[in-house]
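All protein chains but one are shown in place.
And then chain A:
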Amino acid sequence: MSTLPYQGRCAFASLHPAVTFGFFAGAIVLSMVLANPICQVMSVLLAAACYLTFRGREAWRFIAGLTAVLLVVTLSAPLFNTQGATVLLRWWGGRPYTLEALALGASTGLMLVAMMLWFASFHLVMTSDKFTYLFGRAIPALSLVLTMVLRLVPSYRRKADALMTARACIGKGPAEGASVAARVRDGGSVLLSLSADALESAVVAADSMTARGFGLSGRTHFALFRWEARDTVLVVAMGALVVGAVAAFAQGGFAITYFPTIVWPSAGAAVLMGAVCYGAFLAIPAVINCGGRALWRYSLSKS
């Protein structure tokens, strides 16, 4: 999991965790609520742009996979939903395959793809240290559990590897073409050696923590994150843009009905404003990343 390089490369990842988390929460919730096709297309494109600025060329494979998902969801939707007035074709003894259901399927697919893309960026940016920093005050014991788990899992994996190598050396590994039961039994032995060691060292680790004053009052925490002026500016801007989008939504500007026929909302000035606000909100990470990179190149060229 090479998440660290992104922190250095991408300006958006260096913002305060609360701002990052707020942005993704807003983007994901709004992507699910604003079901208007224009909003959905904007969300998908800007989520893809955001993911591209984080991953670069590696992002295209994921985006191609999601395009396939979009196609499957869209084309298969009319198979399960026969509502709609415009029948495109009939199949399986006259079941209608309607244009309206196809359009709704496209809407579902776009929403799904947008969510996947936002979550993919979220996964890159909201690393576990930011998560525990944000929620450490509300759930101190559980965030400690999570921190310990995330540290223990890779070490257990390495230990499991070592155990398996050692077993293979003394001829105890699974033979070529061994049955599933034999392989499971072999895995079980590895797991049990691992757990015996892990449980014992858990108690040792815990006593060591207690000896160093775990849980005593008056201790402070160190965190790498600092609230800066740009965080304040961004929070205000994000808040205003979300309010703009939600206002248009509340007026019913984004409402669209699919059945029996597709009825588009009438595009008034308020709707247009809402769509612009929404687009500007979703563009924030991509713009910040591109801006950060441009600044970096500029400073390189000057030196």
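Basically, a contact is a pair of C-beta atoms (placed from the backbone, for glycine too) under 8 Å apart; a residue touches a chain by one contact, two chains touch by 3 or more; residues count from 1.
Basically, contacts and distances are computed from a predicted model.
Within the choices "ECF transporter S component", "NADH-quinone oxidoreductase subunit F", "Phosphoribosylformylglycinamidine synthase subunit PurQ" or "Tungstate transport system substrate-binding protein", the name that UniProt assigns to the complex's undisplayed chain is "ECF transporter S component". Between the chain not shown and the residues A:64, A:180 or A:300, the one that touches is A:180.
If you put the hidden chain back, the residue from A:18, A:75, A:99 or A:112 that touches it is A:112. Here the missing chain is touched by one residue of A:61, A:123 or A:297, and it is A:123.
Contact residues of chain A toward the unshown chain are 1, 28-29, 32-35, 73, 79-81, 83, 104, 107-108, 111-112, 115-116, 119-120, 122-123, 126, 128, 131, 139-142, 144-146, 148-150, 152-153, 156-157, 160-161, 163-164, 174, 180-181, 183-188, 190-192, 194-196, 198-199, 201-203, 205-207, 209-210, 214-215, 254-255, 258.
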